[in-house]
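Missing here is one protein chain; the remaining ones are kept as they sit in the complex.
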Amino acid sequence: MSATLFGQSVLSGIFAGSLYALMGLGMSLSWRYLRVINIAHFGLVFLAAYMTYEFAGVRGFSALAVALLLIPLFFMLGVIQQVLILRFNVNEFSSLIVTYGLAIIAEAVIQLIWSADFVRYENRALHGNVEVGTLLLPMADILLVVIAVGLCVATWAAMRFTWLGKALRAGLDNPAIAAAFGVPNQRLLLLVSGFSAALAAVAGVFVALLYTLAPSQILSWLGVVFAAVLLGGLGNPLGLLAAGMLIGVSEAITMAVTAPSWAPVVPFTILILLLVLWPQRV
Amino acid sequence: MLKADAVCVGYGEALALSNISFDLGPGELVAIIGPNGAGKTTLVNALARLLPIRSGGILLDGENIARLTPQQLADRGVAIIPEGRRLFTSMTVEENLELGCYRAAARAHKREGLEQAYAMFPILGERRRQISGTLSGGQQQMVAFARALMARPRLLLIDEPSLGLAPVIIKQVFETIARIHATGVSILLIEQNATKALEAAQRAYVLDCGQMIASGTPDELRQRPEIGAAYLGHGH
Partner (left out) sequence: MASVTADTPLIPTRSAAARFGVPTALAVALVLLLLLPALGLPPFFESFLYLLCLWISLATSWTIISGFTGYFSFGHGAFYGVGMYTTANLGASLPILVCLVIAAALAALLSLGMGAVIFRVRRLRGELFALLTLAMTIVVATIVLNTPIDGGPGKYLLGVQLPRIYDNSATTIYLLGACVAIGTLAITYFIQYGRLGRGLFAIADDEDVAEGLGVPSYRYKLIAFAISSAIAGVAGAVHAIFVSYVTVSETFSSTVALFVILMSVIGGMRHWLGPAIGAVFVTTINFVFVSGDSALAARIVIGLALILATLFLPEGVAGFVQKQVHKRRAASAGSTDTAPHVLVPAAPIATAPATTERPVLLKGENISLAFRGVQALDGVNFDIRQGEILGLIGPNGSGKSTLINVMNGFYKPDTGRLLFEGQDLAQMPAHRIACLGLARTFQIPRPFQHLSVLDNVMVAAMFGGAAYPQETARRKALETLDFVGLANRAGAFPSELNLHQRKFLELARALVSDARLVMLDEVLAGLTPSEITSAIAMVRRIHGGERTIVFVEHNMRAVMELTDRLIILNQGKLIAEGDPRTVMDDPAVIRAYLGTSDAES
């Protein structure tokens, strides 16, 4: 394998890893802080991707404007979902099944509106490449890495240093005592679910920018993103970022060395190795 | 300042507390003593609004607080030092203290509060970055005290502060309580260690099987033979 091919593989792995982290961030937060294993997250990501395709691609609005509209809209969707989950007192395990059902419905609805065919959104502004030596860096991917790293680091810092983050962690340790010191647990949970869904919107915009869309792909992301979330540690944005990159890069190298169709095996091999060698990690 | 009137609390069909009444004046230190399982912690949790109250009223400065949320109660200047410390165990010492002044009115005093806390408990200053769950029992109790003081409370609910601590640490804990009381904070002390509690308190109530069975000054209670035998380990 030439140095250029190797370098290009590592780069594409970093790009893919960034998207895993971006998709996983909302999932990781809601699993850790809400005890909701949210499979519907992928439904939201693709809903956002298709809406980006529809409004920015077909109807010609600016992609940025669409993103700025989707973020608050999805924030509300996330809050509504959490209100219902609290209302029905859904436990962690039932949340997995209920949100699986939601994801199935999202897939069917997307197929109903946009058909089962592949669609592609071409964005001219982000079409170019940056050349560094012999390596090609697409603009859209660079933007993705910046946003994904930025959001993960910002979320980590917010959890670590702000009143909000500390109150959330305290609520997780001991909700009753946190409440006795004035922490509004319920409201914070709604905030987390809204934020998670807003992250799904951001991830969806990038899926639209970078990939050809088809409803059948929705759950194909599930396995690899789950692996990144678990590897990174629940609610740990920096760990998630590192795990996403690790999976992305090892997938890309596997693809370069063998055939692209072997890539799906990589994340689970890593996950299973981790379980065998280090079972107390998760 | 605090007045409970015929408070009843129950889990399921059974009443854990029936017709509890007591009062506490401004700046007073009142103890509630009683054996394990008498309902003491249930009472604290009900007062802190962590448990629903079935009937009866609790007045704080004349306002009925029986239906408030814990957050609303915190805004009225009531802080709790719960049984078994119940720290935010995965967070650092300093983060625990910061959570103590989470409510808006106390936040402004964060820096000052931290300085006072570290002056009062120097060991916590040395260990401010340590994860609180890894501290020893006595140090954890200090964090629980410091956390409550960060809220700048007018009324402090202290539940079983001597629980599971070595005698020498228990002595320090009661010294700390006396120092806090000296600054003018009203204190409701719930304690199984009746001897220690009666030494510290100005007045006391005896709780057993979910009911208040006696009250008075420490001297009065010590002289009542049935109390001495049952709760103070005399005559054993």
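First chain written, first letter: the chains are A and B, and each begins at residue 1.
Everything that follows uses one rule, which is that a residue touches a chain if its C-beta (ideal position, glycine included) is under 8 Å from a C-beta of that chain, and two chains touch if they have at least 3 such contacts.
Keep in mind it's a predicted model, so treat the numbers as computed, not measured.
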item	value
Among A:Ile80, A:Val109 or A:Ala158, the residue in touch with the chain that has been omitted	A:Val109
Residue of B:Ser18, B:Asn45 or B:Ser162 touching the missing chain in the full complex	B:Ser162
Residue ranges of chain B at the interface with the undisplayed chain	12-14, 35-37, 84, 133-134, 136-137, 162-164, 166-167, 170-171, 192-196, 199, 209, 232-233, 236
Contact footprint on chain A, counting only the chain that is left out	37, 88, 90, 92-94, 96-98, 100-105, 107-109, 111-112, 219, 222-223, 226-227, 230, 259, 261-265, 267-269, 271-272, 275-276, 279-280, 282
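In this section, only the chains that are shown with their structure count from here on.
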item	value
Euclidean distance of C-alpha centroids - chain A vs chain B, Å	45
Footprint of chain B on chain A - complex, ascending	163, 166-167, 169-170, 172-174, 176-184
Parts of chain B lying in touch with chain A, wherever the complex brings them together	45, 48-50, 69-71, 73-75, 79-80, 82, 86-91, 95, 98-100, 102-104, 107, 147, 151
